[in-house]
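With one protein chain removed, the remaining protein chains of the complex are shown where they sit.
Up next is chain A:
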Amino acid sequence: MSWLEKISGSKLLSAGARKRNVPEGLWTKCESCQSVLYRAELERTLEVCPKCGAHRTISARQRLDHFLDAEPRIELGNELGPTDPLKFRDSRKYTERIKEAQADTDERDALVVMRGQLNGLPLVVTAFEFSFMGGSMGSVVGEKFVRGVNAALEHGTPLVLFAASGGARMQESLFSLLQMAKTSAALAKLAERGLPFISVMTHPTMGGVSASLAMLGDINIAEPKALIGFAGPRVIEQTVRQKLPEGFQRAEFLLEHGHIDMIIDRREMREKLYRILSMMTHFAPTITAQN
């Protein structure tokens, strides 16, 4: 114990810690333009910086909550939780990492699936929770996504994906790798039935997730400046031993190279996806006569 702690007791320090916590909840700084932003405003702008337009990480629930109509909403596969088939342990046990991620995010794994409506158009939406172990895809993510596809098949609706993932979950090794094949195979069924699949790749969408479900959209969309690719920039730099070009693997780079159909600002996502989906599904809202 230092002399300061001795004379002041622990009260002073804990009061300081509390003090630091309070403003953090109210104000936050944009990593991109360094502007100090009001938290409540950021929630209204869906975590997009009102000053520079930087798209910050948004939770899967917040995403779905904004995207879907308030009613009806049915969550799918939330009874599914991860297991540790390989008794995997690196510097820490996989089971410990799971527990910590569950406590931090209040999710059981890294994908949330809901059936609902978008301006009355019925659909199934799947969203990755990036804060859960980097949105990595293991058995639960694969199975939940398939259940989302199956629900879309059963109800004859489109499927939308919001991807945000570092790739396959190493702690489940080959089980994870095979989720790439599993999710892709399910999407083949959706394609056979002529039901649209729209993939929205948000920052970041990499590795096994980008190289399977996320790149298989009938329409592939990205959020501004999202990092999207197969290999991570660090791995590529080590392999080719040269500096990567400016903007490499960013949404704008992908648009220029023809990998994606369009870039959509998160604040316009709802409106734009509705416009596209209503055309693809020949959806005509039932208009009730006003007088």
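To be clear about the criterion, a residue touches a chain if its C-beta (ideal position, glycine included) is under 8 Å from a C-beta of that chain, and two chains touch if they have at least 3 such contacts; residues count from 1.
Convention: contacts and distances are computed from a predicted model.
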{"item": "Name under which UniProt lists the unshown chain, selected from \"Acetyl-coenzyme A carboxylase carboxyl transferase subunit alpha\", \"L-serine dehydratase\", \"Mur ligase central domain-containing protein\" or \"Formylmethanofuran--tetrahydromethanopterin formyltransferase\"", "value": "\"Acetyl-coenzyme A carboxylase carboxyl transferase subunit alpha\""}
{"item": "Residue among A:45, A:117, A:184 or A:281 that touches the chain left out of view", "value": "A:184"}
{"item": "Sole contact to the chain not displayed, among A:40, A:70 or A:240", "value": "A:240"}
{"item": "For chain A, the residues touching the chain missing from this view", "value": "79-83, 85-86, 88-91, 106, 108, 138-140, 142-143, 146, 168, 170-182, 184-189, 191-192, 207-208, 210-216, 228-232, 235-236, 239-240, 242, 244-245, 248-249, 254, 257-259"}
